[in-house]
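Take a look at this one; I'll ask things after.
All protein chains of the complex are present and in place, except for one that has been dropped.
So, chain A:
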């Protein structure tokens, strides 16, 4: 699948934003401190920027509001509805933290749950597609949720350390989620790389009873919408290397940096946690790029010899 820049930015940013908002909703951090207030603003800004980025790949973005109507059947519509609905508790929680300096538990917890639901809907847009076998597994939403939680606790540990309270707790939980997320992702990758294709040229043409089916001629000499959108192959050559780099940058580096923050503490903690967030975000972008670039669409059985 073609890794559209706007969708990678959207899933990465909104994942981090929803993760942070969900952790803030738990009320672990001291809402009266400046850094936690800034964290609330940051979470909302990341979510909003992610959602705006997602509209960039639309052919007719002026009609985007229509996407809120089909929540009965469409995961994309559900995601849109949840994204907008979750702004209500998130904004209320942020308002109380920023203006009154206190945590509103009910709105906070509602926000946490709705953040989780929104990320789940995002993941199910991909996870529900049978035509893309790599995505069509329960591991897809699990990975998205774990990555969001890991990113949320990583960002929360920055806010915690700079506010002077609960930094080590957030960092410790972040380590657990980062490790869990990459274990889940590793399982996802193992499944992808050992997958027997669900659809084959034989089943796609129904000619398997005669023999082995091979493409002789494409419909047209040049590329078309389908081959550009579904036939992206650039990453496959380096997929293994890139996935290792993603684990190093998004998994190993943040864990080591957070351990430094926990053990060293003091003035070293904040820069270490900030650096951990950057490494994690970089790893996540690579992971998201591979998520699209490595996924093979069933229609390519009609286009590949």
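The definition used in the following text is that contacts are C-beta pairs under 8 Å (C-beta built on N, C-alpha and C of every residue); 3 or more make two chains touch, one makes a residue touch a chain; residues count from 1.
What we mean here is this: contacts and distances are computed from a predicted model.
Colleague: Given the options "Fe-S-cluster-containing dehydrogenase component", "Nitrile hydratase accessory protein", "Spermidine/putrescine transport system ATP-binding protein" or "ABC transporter permease", which would UniProt use as the protein name of the unshown chain?
Modeller: In UniProt, the chain excluded from the picture bears the name "Fe-S-cluster-containing dehydrogenase component".
Colleague: Who touches the missing chain here, A:82, A:115, A:129 or A:148?
Modeller: Touches the omitted chain: A:129.
Colleague: Looking at the whole complex, which of A:98, A:113 or A:226 touches the chain that is not displayed?
Modeller: A:226
Colleague: Contact with the hidden chain only, please: which chain A residues?
Modeller: 1, 57-61, 63-64, 66-70, 72-77, 80, 125, 128-132, 198-199, 201, 203-207, 209-220, 222-226, 229-230, 297-299, 302-303
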